[in-house]
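Excluded from the complex is one protein chain; the other protein chains are retained at their positions.
And then chain A:
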Amino acid sequence: MPSINRSKTKTPMPSQDAKLRSKNFNEVALGYTEEDAINEAQRCLNCKKPSCMEGCPVQVQIPRFIKHIAEKNFESAISVIKETNSLPAVCGRVCPQEEQCEQKCVLAKRGDPVGIGRLERFAADWERQQGVKIPDRANPIGKKVAIIGSGPAGLTCAGDLAKLGYDVTVFEAFHEPGGVLIYGIPEFRLPKEIVKQEVDFLKKLGVNVQTDMVMGKVLTVDDIFEKGYEAVFIGTGAGLPKFMKIPGENYLGVYSANEFLTRINLMKAYKFPETDTPVKVGKKVAVVGGGNVAMDSARSALRMGAEEVYIVYRRSESEMPARKEEFEHAKEEGIIFKFLTNPTRIIGDEKGWVKGLECIQMELGEPDASGRRRPVPIKGSEFTLDMDTVVIAIGTGPNPLLIEATEGLKLNKYGYIETDEDGRTSKEGVWAGGDIVTGSATVILAMGAGKKAAQSIHEYLQGK
């Protein structure tokens, strides 16, 4: 029997020093050592009715895998996780655990919950170091399925169908697969090598990944069916950037977070001029928004050499949707938070470059539809922050490019694809899942949707 660790706090996560890391793109959290992991695993009570699992959208068998870690049986731990979660190295790093599994852990009532995410990451990293075993390929069924978009939804759906023996092709618009995991979430939070390895794993399962394929333009969904595919899964994400529609948004030096992060992550502008894509980051940078995207933009700006980086958010700290760990890390790195502050105008110089951000002070009023107290402007409280770069990270919408080129897809009033519980759309043979259905959500929810759709596609094709 493993011994029990009664500590009320989580085993600390070794991480790069805040001063040092704010100047490089290497991973911030370094991961548990074997001792750390065993030590933390020993805090788990192995509850008969594990409430933690209620918080996990894909029902990872949490106490079972943690027990294996406590017993130093890492191989069993990772295989338990992989029964339900095909991207644990990613989820262990980016799941908002404080709102999911860890929030529901019984220990959270009296102190820190078990570090479930950290343990999941540990198990996945351990497996990668050993060299991931490739499962035997399933007997081919001889039916072709197409997946559009290679984010977590598409990759999960592809992997599950390939394991069942389907001939799966993933069509991705960009030159690299991975979706937000590649172009959005920065290297210092999720090393791209991990995403590459996950994609390589799928390729070894027999999945055919075709990049440079802007679907709707180069091929339509109907073209895919004509090419002999019998089912299609759409996982194109919510990639359309929103702007604030305030004056001055087209000044030079104003970016959408999508553009800013794509330049830095996908195009590797942090290595410019070794790589060819530049990005312009001034000395003073304001990022507008309070989610993960805003944190990632702000912390990237810092690493690109900005001297002062502000997060301008119209609500207060407690309403901020970002992962807690990212908020903590951002504060440690010196990001300056301007809460209850809303931009009203961007000010430019005569050459068209940004030079300031005019903001208005807000206060919290009555709760709105989301249940959060609504920020209302305080009359006459306008003030100006001097800035030379502004990044807008206030959310995204559905990209209409594929949708407009696809006949017979029912959409909701916001333009997202309507599906039933299993991801089935109004169009025969077409499923959808992830952000293109739910609006911007999380990696694990997108994966869950991909998984459900794969099961439903399998049932449909068996019946055909």
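Basically, a residue touches a chain if its C-beta (ideal position, glycine included) is under 8 Å from a C-beta of that chain, and two chains touch if they have at least 3 such contacts; residues count from 1.
To be clear about the criterion, contacts and distances are computed from a predicted model.
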- prompt: Of the options "Teichoic acids export ATP-binding protein TagH", "Diguanylate cyclase", "Transketolase" or "Sulfide dehydrogenase subunit beta", which is the UniProt protein name for the chain that has been left out of view?
  reply: "Sulfide dehydrogenase subunit beta"
- line: Missing-chain contact among A:Thr33, A:Thr211 or A:Ser381 belongs to A:Thr211
Statement: Full-complex touch with the removed chain, picking from A:Gly352, A:Pro367 or A:Gly408, is A:Gly352
Field: Among A:Ser22, A:Ser86 or A:Asn258, residue touching the chain not depicted
entry: A:Asn258
- line: In the whole complex, of A:Asn73, A:Thr277, A:Thr344 or A:Thr438, the residue touching the missing chain would be A:Thr277
Of A:Leu155, A:Leu190, A:Leu219 or A:Ile417, the residue in touch with the unshown chain: A:Leu219
Contact footprint on chain A, counting only the chain that is left out: 173-175, 211-214, 217-219, 239-241, 243, 249-250, 252-253, 255-256, 258-259, 262-263, 267-268, 271-278, 280, 351-352, 399-401
